[in-house]
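With one protein chain removed, the remaining protein chains of the complex are shown where they sit.
The first chain written gets the first letter, and so on, giving A and B; residue counts start at 1 in each chain.
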Amino acid sequence: MVRRLLVVFVLLLIAALGVTAYAQDAAPSVTVTADGQVVIGLAAALSGEGLAPFGEDIQRGAELALEDRPTVTVGGIEFPVSLDPQDDQCSAEGGQAIANRFVSDASVVAIVGPMCSSACRAAAPILDEAGYSSVSPSCTAPDLSTSEFSSFNRAVVSDAFQGRVAAQFIFDVLGLTSIATIHDGSAYGEGLVNVVTASFEALGGSVVAADAVNVGDTDFRGLLEDIVAAEPELIYFGGFAAEGARLVQQLKNDVDGGEIVFMGADGIKGGEFPGLAGADAEGVYTSSSIPSDANKEAVDALLARYTEKYGIEPTGPFQVNSYDATNMILDAIEAVGVVTDGTLTVDRAALSEYLRSIEGFEGLTGTLNCDGTGECSAADIGIDIYAADGSLSTVAVGSPGDDNSIVVTASEG
Amino acid sequence: MASTASQPATTSGGDGVSLAQRIIKLLRNPLQVAGLVIVIFLVWTIIQNLTGLAAAGRPLSVERIIRVIIFGLAQGSIYALIALGYTLVYGILSMINFAHSEVFMSGAYIGFFAIHWAEQSGLLYSNTALALLITVTVGMAAAVTIAVLLERIAYRPLRGAPRLVPLITAIGASIALQQIFLRLFGSATRVYPEVNFYVLPQLFRLECETIDGAEICKGMDLINGRYDVQLLGMELQLRPIFFVVFFLAVLMMAILWYIVRRTKIGKAMRAVAEDRKTASLMGINVDRVIVSTFILGAALAGAAGVLFALYNTQVSPFMGFTPGIKAFTAAVIGGIGNIPGAMFGGLFLGVTESLAPTLLGMSSQLEDVIVFGLLILVLIFRPTGIFGEVLSEKKA
Partner (left out) sequence: MSLLEVHDIHTFYGKIHALKGISIKVEQGQIVTLIGSNGAGKSTTLNTICGITPAAEGKILLDGQDITRVPAHQIVTRGVIQSPEGRKIFMRLTVRENLEMGAFTRNDKAEIARDMDFVFTRLPRLKERIWQLGGTLSGGEQQMLAIGRALMARPRILLLDEPSMGLAPLLVEEIFNIIKGINEQGVTILLVEQNALMALEIANQGYVLQSGEVKLADDADKLLDNDEVRKLYLGEV
């Protein structure tokens, strides 16, 4: 019995080695035969507390993009495009697993995603090595574009910008000078909080308490007691809906923090957050990159199609970014693909180079210009506030100004 | 026998000598020395903080500490109720039922459908007590059903297998249950509705309205209420829910204690735990006793799930993991297989987890480090857990 198991194990090992060897050989280019399909990988959190709605939203954004552009045309031949959606679990482990899965599948041309910065950070080195390219609609951690990942691109604004807008909004528009910060230990949450802290202190405000929570923990009351004791005027949270909702509920109900303003970012914008937090969501601020006004009609039309097709209102903030990311990849394939004898060949290095240097891509989020580091988007940041019924209304918009400055304009009313 | 009789004699004899000897004995073991250093470091940090923070103008007020302890007791009660399930099954089968965290989850999750129904039908508002009773009953029934199926399908066929086999199976069952709930009910997090459960309007003259000159009070809201309390000159804002959770947990533990100590089935459980073969010679149906043990543990976990969800509101297929692993830690700290150990371990862990970041001035993110560090300390100094003597006696 033991010997038989051993034999099976050895066979599996050989098979695994074979697959790896095969994957490495297949790295430089992708070929699609005339009757084949162009496969685009999609990595987003499709399960998990407070995360799945964001992931589904991203998947739908890509699906809508493919509905508009079901084929890529190279050399006069149309190749159908299909999506391979996988769950990145919004975690480093998930990002790693998914990157390994995609690089072992030579038919995957490029990847939309991953969704969370932790997953992006873990996936990037693996994708780098295999020569793959990805365009994330939602990985906003600042350091992703400064870590020299060759595979990483994003169709969303870096938190280096979102965080600065948030800090300036708190200081200038809300007129608050002392805040506390909490993050969830994720690459996204920690990166965002670091930017907000640095920017807020640079503006002259003070961060009186800083703490972090573990994803999956439920009792943050002790932590909130400590934070409330430091008497901040606002708590800035970098993280996602499940922990965000618990923090807000416990802040308002269990500790003496009813007067303290709570603010988060795109991790708690839309999606499950208002449902999880219930009435306590009222008065919570969020932010996210927003499509430029020039595309308002096109965006509204897309969102209307979304509602019609899926039967629910779009929830998360990233479906439009995902739409753009998908189109960027399709553009890149059409630009660098070569057809010989009816077979499409896409050189991975050329694809990566093209994506990294896209100029003047007219997306729904705005005009995207990739600066060679993977940073492509320069959209505005909208700041919203939740009403008691969970609906959002925009209170301010932050846009890039001259000389690397930021202009935050409060909405009227 | 001889050792039990002689133990008190040695400790009551020359105290000073035995203490010095004990310290020397401690210092011979490098692990224990490391543990001792950590303990001294922690105590030193706490003292530093109590004085240091006060100097920085952020005094650690007694009120704050009391409130943080209360939060910890409530959370600890949940841990204790779950930990009892681990300990009961371990006691009888010497097996760690890792799927127990999913039994807890299923109680909270299926309980959601009951309370959701009560909310939709209006029962939750017209007869809150009955609606809550139904919710708890449904949660317990769901947890018990899952546990019985688990025992029947996953564990009983492996009764004679080496100990590692059911352990791996339990981990597999845990993942399988999460995925089954995920596929059946979707990944969306469910939220328990806000409930106001007013009691004793005569005693607690709270939330009063004057109607036609007469003052009519709703009473104390046990679930969502929050009240200012004057206690020993301190002003404390407290939510009754934390006390409700604590007292219900203590009540359930008392019932469990009674069942295990005084009833026939409880005595049979202890007999089976000690010697399965001899128990069957007494005419005890061992399989039935094992199932009863699973049922008892699951009923506690199911009730814990509903209580937990009533004040933490969010439920999802993955919600069991963290409380489950903490409760297991609590059971080991208390001495796995030992019922008072699990009760104490749960409460102790809950309070430590809540209080330690405050006292140490550390980030709450480190609370898990503290919890599992505590586990390591206990395992260094008392490998059988704090209440673990019974286990060693059994092995001897």
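FYI, a contact is a pair of C-beta atoms (placed from the backbone, for glycine too) under 8 Å apart; a residue touches a chain by one contact, two chains touch by 3 or more.
Bear in mind the structure is a predicted one, so any value in this text is a computation, not a measurement.
Engineer: Tell me the shown chains the invisible chain touches, ordered by label.
Structural biologist: Listed by label, the shown chains it touches are B.
Engineer: Using the definition of touch stated at the top, determine which of B:103, B:284 or B:386 touches the missing chain.
Structural biologist: Of the listed residues, the one touching the omitted chain is B:284.
Engineer: What is the set of subunit B residues that contact the non-displayed chain in the whole complex?
Structural biologist: Missing-chain contacts on subunit B: residues 1, 4, 264, 267-268, 270-271, 274-275, 277-286, 390, 393-394.
FYI, only the chains that are shown with their structure count from here on.
Engineer: I'd like to verify one number: the distance from the centre of subunit A to the centre of subunit B, where each centre is the average of its C-alpha atoms, in whole angstrom.
Structural biologist: Whole-Å distance between the two chain centres: 37.
Engineer: Going by the contact rule set out above, which residues of subunit B touch subunit A in the complex?
Structural biologist: For subunit B paired with subunit A, touching residues are 58, 61, 64, 67-68, 71-72, 75, 182, 187-189, 191, 194, 224, 226, 237, 239, 308, 312-314, 316, 318-319, 321-323, 353-355, 357-358, 363-365, 367-368.
Engineer: Please name which positions on subunit A make contact with subunit B in the complex.
Structural biologist: On the subunit A side, the touching residues are 46-50, 52-53, 185, 210-214, 216-223, 225-226, 229-230, 241-242, 245-246, 249, 253-256, 272, 275-276, 278-279.
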